[in-house]
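Selected chains from the complex are presented in situ; the others are not included.
Chain naming follows the written order as A and B, and within any one chain the residues start at number 1.
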Amino acid sequence: MIIGKLPFKSDMLRELNKIAAKKGVKAGTVQVMGSLKRARLSFYDQKIRAYRELDFDAPHEIVACAGNISLRDDKPFVHLHLAVSGSAGIVVGGHCLQGCSVFAVEFTIIPFHGEAPRRVVDNDTGLLLWEKPLYEG
Amino acid sequence: MIIGKLPFKSDMLRELNKIAAKKGVKAGTVQVMGSLKRARLSFYDQKIRAYRELDFDAPHEIVACAGNISLRDDKPFVHLHLAVSGSAGIVVGGHCLQGCSVFAVEFTIIPFHGEAPRRVVDNDTGLLLWEKPLYEG
(Lines give C-alpha, C1' and ligand atoms only; values in the text may rest on other atoms or scores of the structure.)
Protein backbone atom coordinates (compact mmCIF):
# COMPACT_ATOMS: atom_id res chain seq x y z
CA MET A 1 0.00 0.00 0.00
CA ILE A 2 1.24 3.50 -0.76
CA ILE A 3 -0.20 6.48 1.11
CA GLY A 4 0.70 10.11 1.02
CA LYS A 5 -0.28 13.71 0.39
CA LEU A 6 -0.11 15.75 -2.78
CA PRO A 7 1.73 19.10 -3.04
CA PHE A 8 -0.24 22.28 -2.29
CA LYS A 9 -1.53 23.90 -5.52
CA SER A 10 -0.44 20.93 -7.68
CA ASP A 11 -2.66 19.28 -10.30
CA MET A 12 -4.26 16.25 -8.61
CA LEU A 13 -4.55 13.91 -11.58
CA ARG A 14 -1.11 14.77 -12.94
CA GLU A 15 0.47 14.09 -9.52
CA LEU A 16 -1.30 10.75 -9.12
CA ASN A 17 -0.11 9.65 -12.55
CA LYS A 18 3.44 10.72 -11.68
CA ILE A 19 3.37 8.71 -8.45
CA ALA A 20 2.02 5.59 -10.21
CA ALA A 21 4.76 5.87 -12.85
CA LYS A 22 7.54 6.61 -10.36
CA LYS A 23 6.54 3.71 -8.09
CA GLY A 24 5.92 1.32 -11.00
CA VAL A 25 2.30 0.66 -10.07
CA LYS A 26 0.82 -0.76 -13.29
CA ALA A 27 -2.51 -1.72 -11.74
CA GLY A 28 -4.44 -1.15 -8.52
CA THR A 29 -7.01 0.98 -6.78
CA VAL A 30 -6.78 4.66 -5.86
CA GLN A 31 -8.53 6.62 -3.13
CA VAL A 32 -8.27 10.39 -2.67
CA MET A 33 -9.77 12.62 0.00
CA GLY A 34 -9.32 16.18 1.13
CA SER A 35 -10.09 19.47 -0.50
CA LEU A 36 -9.58 21.17 -3.83
CA LYS A 37 -9.20 24.83 -4.76
CA ARG A 38 -11.30 24.08 -7.85
CA ALA A 39 -12.65 20.97 -9.57
CA ARG A 40 -12.68 20.10 -13.26
CA LEU A 41 -14.84 17.09 -14.04
CA SER A 42 -16.69 15.64 -17.00
CA PHE A 43 -19.74 13.63 -17.99
CA TYR A 44 -19.63 11.11 -20.84
CA ASP A 45 -22.51 11.66 -23.25
CA GLN A 46 -23.39 8.09 -24.22
CA LYS A 47 -25.27 9.16 -27.37
CA ILE A 48 -22.71 11.40 -29.01
CA ARG A 49 -19.79 9.54 -27.42
CA ALA A 50 -17.97 12.58 -26.12
CA TYR A 51 -17.10 14.01 -22.72
CA ARG A 52 -18.89 17.18 -21.62
CA GLU A 53 -16.70 19.31 -19.36
CA LEU A 54 -18.02 20.47 -15.99
CA ASP A 55 -16.07 23.23 -14.27
CA PHE A 56 -16.61 24.02 -10.61
CA ASP A 57 -14.37 27.02 -10.02
CA ALA A 58 -14.59 27.21 -6.25
CA PRO A 59 -13.22 25.30 -3.25
CA HIS A 60 -14.76 21.84 -2.79
CA GLU A 61 -14.21 18.97 -0.38
CA ILE A 62 -13.49 15.59 -2.00
CA VAL A 63 -16.11 13.58 -0.12
CA ALA A 64 -15.82 10.29 -1.99
CA CYS A 65 -14.32 8.76 -5.11
CA ALA A 66 -13.72 5.61 -7.10
CA GLY A 67 -10.41 5.09 -8.83
CA ASN A 68 -8.13 2.57 -10.42
CA ILE A 69 -4.79 2.24 -12.20
CA SER A 70 -4.17 0.23 -15.36
CA LEU A 71 -2.06 0.50 -18.52
CA ARG A 72 -2.81 2.91 -21.34
CA ASP A 73 -0.25 3.03 -24.14
CA ASP A 74 1.96 0.84 -21.92
CA LYS A 75 2.05 3.46 -19.14
CA PRO A 76 0.32 3.51 -15.73
CA PHE A 77 -2.89 5.48 -16.14
CA VAL A 78 -5.10 6.70 -13.28
CA HIS A 79 -8.86 6.57 -13.90
CA LEU A 80 -10.65 8.55 -11.22
CA HIS A 81 -14.24 9.58 -10.53
CA LEU A 82 -15.00 12.16 -7.84
CA ALA A 83 -17.85 13.34 -5.64
CA VAL A 84 -17.08 16.84 -4.32
CA SER A 85 -19.08 19.11 -2.02
CA GLY A 86 -19.37 22.87 -2.01
CA SER A 87 -19.70 25.24 0.93
CA ALA A 88 -23.35 24.31 1.62
CA GLY A 89 -22.66 20.59 1.33
CA ILE A 90 -24.26 20.07 -2.09
CA VAL A 91 -22.43 17.33 -3.97
CA VAL A 92 -21.51 17.31 -7.65
CA GLY A 93 -19.41 14.74 -9.42
CA GLY A 94 -18.03 13.18 -12.55
CA HIS A 95 -14.96 11.85 -14.31
CA CYS A 96 -11.84 13.64 -13.02
CA LEU A 97 -9.89 15.73 -15.55
CA GLN A 98 -6.64 17.59 -15.25
CA GLY A 99 -7.37 20.97 -13.70
CA CYS A 100 -8.35 19.85 -10.18
CA SER A 101 -6.09 22.07 -8.08
CA VAL A 102 -4.95 20.61 -4.74
CA PHE A 103 -5.62 22.46 -1.50
CA ALA A 104 -4.97 19.38 0.70
CA VAL A 105 -5.29 15.85 -0.73
CA GLU A 106 -4.46 12.53 0.92
CA PHE A 107 -4.22 9.46 -1.29
CA THR A 108 -4.09 5.69 -0.87
CA ILE A 109 -2.96 3.30 -3.61
CA ILE A 110 -3.41 -0.45 -3.23
CA PRO A 111 -1.34 -2.18 -5.93
CA PHE A 112 -2.74 -5.17 -7.84
CA HIS A 113 -0.15 -7.91 -8.28
CA GLY A 114 -1.65 -9.87 -11.19
CA GLU A 115 -1.42 -9.12 -14.91
CA ALA A 116 -2.04 -5.39 -15.42
CA PRO A 117 -5.14 -4.66 -17.53
CA ARG A 118 -4.55 -2.73 -20.76
CA ARG A 119 -6.99 -0.15 -22.12
CA VAL A 120 -8.13 -0.62 -25.71
CA VAL A 121 -10.91 0.96 -27.73
CA ASP A 122 -14.31 -0.57 -26.97
CA ASN A 123 -16.75 -0.48 -29.87
CA ASP A 124 -19.93 -0.66 -27.79
CA THR A 125 -19.15 2.53 -25.87
CA GLY A 126 -16.40 4.43 -27.68
CA LEU A 127 -14.37 4.33 -24.45
CA LEU A 128 -10.96 2.89 -23.65
CA LEU A 129 -11.83 -0.22 -21.62
CA TRP A 130 -9.86 -3.23 -20.41
CA GLU A 131 -9.11 -6.03 -22.88
CA LYS A 132 -10.35 -8.87 -20.65
CA PRO A 133 -13.44 -9.13 -18.43
CA LEU A 134 -11.55 -10.34 -15.34
CA TYR A 135 -8.07 -10.23 -13.80
CA GLU A 136 -6.92 -11.92 -10.57
CA GLY A 137 -3.78 -11.50 -8.56
CA MET B 1 -7.79 -8.88 -5.58
CA ILE B 2 -10.18 -9.38 -8.50
CA ILE B 3 -10.65 -6.60 -11.03
CA GLY B 4 -12.63 -6.50 -14.24
CA LYS B 5 -15.38 -4.95 -16.32
CA LEU B 6 -19.05 -5.85 -16.56
CA PRO B 7 -20.80 -6.72 -19.85
CA PHE B 8 -22.39 -3.85 -21.82
CA LYS B 9 -26.14 -3.59 -21.08
CA SER B 10 -25.97 -6.17 -18.25
CA ASP B 11 -27.55 -5.68 -14.81
CA MET B 12 -24.78 -4.37 -12.54
CA LEU B 13 -25.87 -5.91 -9.24
CA ARG B 14 -26.77 -9.26 -10.77
CA GLU B 15 -23.35 -9.47 -12.47
CA LEU B 16 -21.47 -8.60 -9.29
CA ASN B 17 -23.36 -11.30 -7.39
CA LYS B 18 -22.58 -13.81 -10.16
CA ILE B 19 -18.86 -12.98 -10.02
CA ALA B 20 -18.76 -13.28 -6.19
CA ALA B 21 -20.50 -16.68 -6.42
CA LYS B 22 -18.36 -17.95 -9.30
CA LYS B 23 -15.10 -16.90 -7.63
CA GLY B 24 -16.18 -18.13 -4.20
CA VAL B 25 -15.79 -14.73 -2.53
CA LYS B 26 -17.82 -15.08 0.67
CA ALA B 27 -16.68 -11.78 2.16
CA GLY B 28 -14.83 -8.66 1.08
CA THR B 29 -15.14 -5.16 -0.24
CA VAL B 30 -16.46 -4.05 -3.62
CA GLN B 31 -15.74 -0.91 -5.64
CA VAL B 32 -17.47 0.02 -8.89
CA MET B 33 -16.93 2.97 -11.20
CA GLY B 34 -17.94 3.94 -14.68
CA SER B 35 -21.29 4.81 -16.19
CA LEU B 36 -24.83 3.47 -16.22
CA LYS B 37 -27.58 3.71 -18.81
CA ARG B 38 -30.01 4.13 -15.93
CA ALA B 39 -29.87 3.85 -12.12
CA ARG B 40 -32.33 2.18 -9.78
CA LEU B 41 -31.64 3.00 -6.14
CA SER B 42 -33.55 3.06 -2.88
CA PHE B 43 -33.78 4.85 0.45
CA TYR B 44 -34.60 2.97 3.66
CA ASP B 45 -37.40 4.68 5.57
CA GLN B 46 -36.31 4.16 9.18
CA LYS B 47 -39.79 4.84 10.57
CA ILE B 48 -41.91 2.50 8.46
CA ARG B 49 -38.98 0.09 7.94
CA ALA B 50 -39.33 -0.22 4.19
CA TYR B 51 -37.27 0.73 1.15
CA ARG B 52 -38.54 3.57 -1.04
CA GLU B 53 -37.53 3.07 -4.66
CA LEU B 54 -35.74 5.88 -6.52
CA ASP B 55 -35.58 5.55 -10.30
CA PHE B 56 -33.21 7.70 -12.34
CA ASP B 57 -34.02 6.72 -15.90
CA ALA B 58 -31.16 8.48 -17.67
CA PRO B 59 -27.41 7.98 -18.13
CA HIS B 60 -25.36 8.62 -14.98
CA GLU B 61 -21.70 8.36 -14.05
CA ILE B 62 -20.92 6.21 -11.00
CA VAL B 63 -18.79 8.75 -9.14
CA ALA B 64 -18.33 6.90 -5.87
CA CYS B 65 -19.67 3.95 -3.92
CA ALA B 66 -19.34 1.82 -0.81
CA GLY B 67 -19.78 -1.91 -1.06
CA ASN B 68 -19.18 -5.21 0.65
CA ILE B 69 -19.76 -8.95 0.26
CA SER B 70 -21.02 -11.26 2.99
CA LEU B 71 -23.28 -14.31 3.30
CA ARG B 72 -27.05 -14.15 3.01
CA ASP B 73 -28.85 -17.49 3.06
CA ASP B 74 -25.40 -19.11 2.82
CA LYS B 75 -24.65 -17.43 -0.51
CA PRO B 76 -22.31 -14.53 -1.33
CA PHE B 77 -24.37 -11.35 -1.30
CA VAL B 78 -23.22 -7.95 -2.59
CA HIS B 79 -24.37 -4.92 -0.58
CA LEU B 80 -23.71 -1.77 -2.56
CA HIS B 81 -24.45 1.94 -2.12
CA LEU B 82 -23.93 4.33 -5.01
CA ALA B 83 -23.39 8.03 -5.71
CA VAL B 84 -24.19 8.77 -9.37
CA SER B 85 -24.03 12.04 -11.32
CA GLY B 86 -26.23 13.25 -14.16
CA SER B 87 -25.28 15.33 -17.16
CA ALA B 88 -24.92 18.58 -15.17
CA GLY B 89 -22.89 16.89 -12.45
CA ILE B 90 -25.64 16.81 -9.79
CA VAL B 91 -25.22 13.74 -7.58
CA VAL B 92 -27.98 11.47 -6.32
CA GLY B 93 -27.52 8.25 -4.43
CA GLY B 94 -28.87 5.38 -2.41
CA HIS B 95 -28.90 1.63 -1.87
CA CYS B 96 -28.30 -0.14 -5.22
CA LEU B 97 -31.13 -2.32 -6.54
CA GLN B 98 -31.29 -4.59 -9.54
CA GLY B 99 -32.14 -2.47 -12.56
CA CYS B 100 -28.88 -0.48 -12.85
CA SER B 101 -28.03 -1.06 -16.50
CA VAL B 102 -24.32 -1.12 -17.37
CA PHE B 103 -22.90 1.24 -19.98
CA ALA B 104 -19.28 0.76 -18.86
CA VAL B 105 -18.46 -0.44 -15.34
CA GLU B 106 -15.09 -1.37 -13.85
CA PHE B 107 -15.05 -3.25 -10.54
CA THR B 108 -12.54 -4.16 -7.85
CA ILE B 109 -13.15 -6.87 -5.24
CA ILE B 110 -10.78 -7.27 -2.28
CA PRO B 111 -11.54 -10.62 -0.62
CA PHE B 112 -11.65 -10.91 3.18
CA HIS B 113 -9.94 -14.08 4.40
CA GLY B 114 -11.45 -14.41 7.87
CA GLU B 115 -14.78 -15.91 8.87
CA ALA B 116 -17.44 -14.61 6.47
CA PRO B 117 -20.15 -12.53 8.20
CA ARG B 118 -23.71 -13.85 7.91
CA ARG B 119 -26.73 -11.58 7.55
CA VAL B 120 -29.57 -12.12 10.03
CA VAL B 121 -32.63 -10.07 10.92
CA ASP B 122 -31.80 -7.16 13.23
CA ASN B 123 -34.62 -6.15 15.54
CA ASP B 124 -33.49 -2.56 16.11
CA THR B 125 -33.63 -1.67 12.42
CA GLY B 126 -35.62 -4.33 10.55
CA LEU B 127 -32.58 -4.84 8.31
CA LEU B 128 -30.46 -7.91 7.60
CA LEU B 129 -27.25 -7.14 9.48
CA TRP B 130 -24.17 -9.16 10.43
CA GLU B 131 -24.39 -11.53 13.40
CA LYS B 132 -21.24 -10.28 15.15
CA PRO B 133 -19.93 -6.74 15.71
CA LEU B 134 -16.42 -7.48 14.41
CA TYR B 135 -14.55 -9.91 12.14
CA GLU B 136 -10.80 -10.07 11.49
CA GLY B 137 -8.82 -11.90 8.86
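Heads up, the rule we're going with is that contacts are C-beta pairs under 8 Å (C-beta built on N, C-alpha and C of every residue); 3 or more make two chains touch, one makes a residue touch a chain.
Keep in mind the model is a prediction, meaning the values are calculated, not measured.
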| item | value |
| --- | --- |
| Homo-oligomer size of the whole complex, from 2 visible chains | 3 |
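Methods note: only the chains that are shown with their structure count from here on.
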| item | value |
| --- | --- |
| Rotation in the CA alignment of chain A with chain B, degrees, nearest 5 | 120 |
| Computed distance of Cα centres, chain B from chain A, in Å | 21 |
| Complex contact set, residues of chain A against chain B | 27, 29, 41, 43-46, 52, 54, 56, 63-68, 79, 81-83, 91-95, 110, 112-114, 117, 122, 124-125, 127, 129-130, 132-137 |
| Residues of chain B defined as touching chain A within the complex | 1-8, 19, 23, 31-35, 37, 59, 61-66, 83, 85-91, 103-104, 106, 108, 110 |
